[in-house]
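Chains shown are a subset, placed as in the full complex.
Naming follows writing order (A and B), and every chain is counted from residue 1.
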Amino acid sequence: MPDRHVPLRLHPDRLLPPDPGVRDLALRLYESVRSAPILSPHGHVDPLLLVHDEPFTDPATLLITPDHYVTRLLHAAGVPLAQLGVGQGRLTQDQARGVWRRLCEHWAVFRGTPVRYWLESELAEIFGVDERPGADSADRIYDRIAACLTQPDFRPRALFRRFGIEVLATTDDPCDDLAAHRALAADDDWDGRVIPTFRPDRYLEPAGQDWAAAVARLGEAANTDTGDFDGYVQALEVRRRYFVEHGATSADHSHADVRTDPLPHADAARIYAAALKGEATDGECTALRRHMLGEMARMSCEDGLAMTLHPGVRRNHHTPTFDRFGPDTGHDIPIPVEFTDALRPLLERYGTHPGFRLVLFTLDETVFSREIAPLAGFYPSVYAGAPWWFLDAPDAIRRYRRAVTETAGFTRTSGFVDDTRAFCSIPARHDMSRRLDCGVLAELVAEHRLDEDEAFETAADLVAVNPRKAFKL
Amino acid sequence: MPDRHVPLRLHPDRLLPPDPGVRDLALRLYESVRSAPILSPHGHVDPLLLVHDEPFTDPATLLITPDHYVTRLLHAAGVPLAQLGVGQGRLTQDQARGVWRRLCEHWAVFRGTPVRYWLESELAEIFGVDERPGADSADRIYDRIAACLTQPDFRPRALFRRFGIEVLATTDDPCDDLAAHRALAADDDWDGRVIPTFRPDRYLEPAGQDWAAAVARLGEAANTDTGDFDGYVQALEVRRRYFVEHGATSADHSHADVRTDPLPHADAARIYAAALKGEATDGECTALRRHMLGEMARMSCEDGLAMTLHPGVRRNHHTPTFDRFGPDTGHDIPIPVEFTDALRPLLERYGTHPGFRLVLFTLDETVFSREIAPLAGFYPSVYAGAPWWFLDAPDAIRRYRRAVTETAGFTRTSGFVDDTRAFCSIPARHDMSRRLDCGVLAELVAEHRLDEDEAFETAADLVAVNPRKAFKL
């Protein structure tokens, strides 16, 4: 059987509406924003990557193993996570090549998914790959990427510049000393903007396994006694300020729900004390977490951090996989979510506070038109967050715009958020978003719902103005 | 900087599908219904407007201040409601001009929303405005509209005739003596049909703040002692008949849910008595309200009023705004809603009653395909209500048709309902609906799912037959 060499080509019109009349305008809109700098206000890239600026070790470790978007579909196709390098520590070149082959052999499972789109973009645009992944081409592609990775131009800092990233936000533990961010700030050879994000989930979940130890650590980091509730609240305030001082502009929260019912101070203090002793009920723990989410909004009004919410996921759905491979291994599964009643106590207090920002993300599309857009269409603080995670894909992004825009317009949306731990996918993700938004705008013009000059202005706003406003960049 | 004069033009093809082949048929379908008389079976126009027929005072009071569709997005953009004239009483011309300028300066926040579409249509078609609102054009447009408003042709009755309104339903309190409707009926210079709608929400919510006083008033209006449950029920029946005698064809209901579980008579009577004394629990109050919703269906079977349901909104979400500016100020936010189980007791009793009509509206799109269409596709009484409120917009209307039609066809839908308090937006709203329905029909023909003659017949039915059937006009 002859070797199959199937070309891989990125079509210049990809993702734009197929109708020739609409596509032409969509393309012109896209050309007007394609090279705009990337603002990445929320994501999971490790800042040490840029501090150390070491060459990436191999294609599999760079593009497959740590990215649960990629591994979950291979797992569903019957490839055990262990065969993808998950939980294997540093891979040998042989192991890495094996992992890479597995991806290429199963390339068909990604058809119709954004993962395929992003990987294709990365292969072609970053590494110059010109053939489609498959069993035959696996080794050739591996070799090509591996060769690239030895070059200075493919080190993290070089790619950061090549990608045109203007600001990159990381996601960080409140106890983190932000040494990496400080190192970057102090580095004369580095002028990129890499800012931390305050992500206190574990400290706000008294029912979590290691919560008591966590708040003890928090106290140490804040140099504050967290032995009682007031100290705990103060420690959080101290650490938030530390983050602000190191460039943070937002605090991110991801719990099962976003209820924000306040507790009387005495009750909160009592539950806190009980929780520290492991004697709080599940209901009390939840009540304290909800109270604290409201407190986070209060602190945001005081210290200026934008508040962003990513709720409604059942984390680590498959316990055997979690036990063996840890978190973020592809089996976090969404659940229904509710914002209207849940956020009411918070919004009644802080919803019209000047400068307060509350960006709402969801994996439950039903709330786009029902709750998020109506909230963002009244409260000056509320922004409809870009489609998140499973919804960060062409058709879902279009559904988001169609569900949100009619109620909240374009100005009340957050702008694109890549939310990725796959560094090389950042430009492909932002590019996808720009193409799709331009397609939506072109369709509005084609239906005479928007004038062409307005479409150009809006396209530019979405990449340059909206994220700055929503995330206070 | 030179003054910008950006033209405002309504394209004849607006909102029609961009594909040239489909658009051609859509346009022909639209031409066949564009001039059909407007049936407005549910809305919130004040009938006194037509009784007094006085000139509208100014552009802001006519188009901005009372319309929460407009003010909520300006509020979200940071304009305080007070700067939009809300809660300010009658505006001076200076104040009105200031409010108008605020709208024009923030014109961009309406991009992609139906509010912009309606306002554009009103400006161009009613007032002959030919430039886009903006900071530069604000005063010119204000002056033009203000000049129009002094002319006889722009008084309410003249506009009513010009709009081609065949019937306009208002929304009225059960205690209302319907003097305005009687005055119109007795006026020899007036031949428009303006009918009341029975809207008893407050009388059915024993947990409401002034409920006891309300039912006392109800008793007076009905000349019936509402001191016990039977008198209360009888008073409602009396007032419904009064409405029927004055032309009403429907009763409208808007509660948080639409459960209709019946209570034994003794329990209902007991809870009623307790509620009058302020001693009923929240649960009992809710149970009584649900029982009464079922009673309303019984009365509808007896007196012939169509029953229409608008559930699932958390009213006055932001209490500080409500306290200062009152209800209907842009922060009613939808919540999830459920019809299948909630309506079962009602439908088991009355669902196949000859002549009964139950029109279901929702702000929660998830029920279109899951619950409303299946119910309307079996029960002869049930109609799928047109997209309501936030969903009364081009993309949402298309989603409604696509979600409902495959299960319930076209005949089980209510026809368009403008539900507006913005008098001048009525023709634009109906025109939008006609364009969109014709677009949907043209697409069905283009996919060979419908023949062309059927599309023309259906387009005509949707504007002329369906609303008459669903609302018994």
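Note that in this section a residue touches a chain if its C-beta (ideal position, glycine included) is under 8 Å from a C-beta of that chain, and two chains touch if they have at least 3 such contacts.
Being a predicted model, the structure only gives us computed values, none of them experimental.
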Given 2 placed chains, full-complex copy number:
3
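In the analysis below, only the chains that are shown with their structure count from here on.
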Between subunit A and its twin subunit B, rotation from the CA superposition, multiple of 5 degrees
120
Can you give the whole-Å distance between the Cα centres of subunit A and subunit B?
40
Spell out the part of subunit A that touches subunit B in their complex, as residue ranges.
19, 21-22, 338, 340-341, 344, 347-348, 351-352, 366, 369-371, 373-380, 382, 402-403, 405-412, 443-444, 446-451, 453-454, 457-458
Considering the complex alone, what residue numbers of subunit B touch subunit A?
6, 10-11, 13-20, 72-73, 75-78, 108-114, 117, 132, 314, 317-321, 330-336, 363-366, 390-391, 393-396, 399
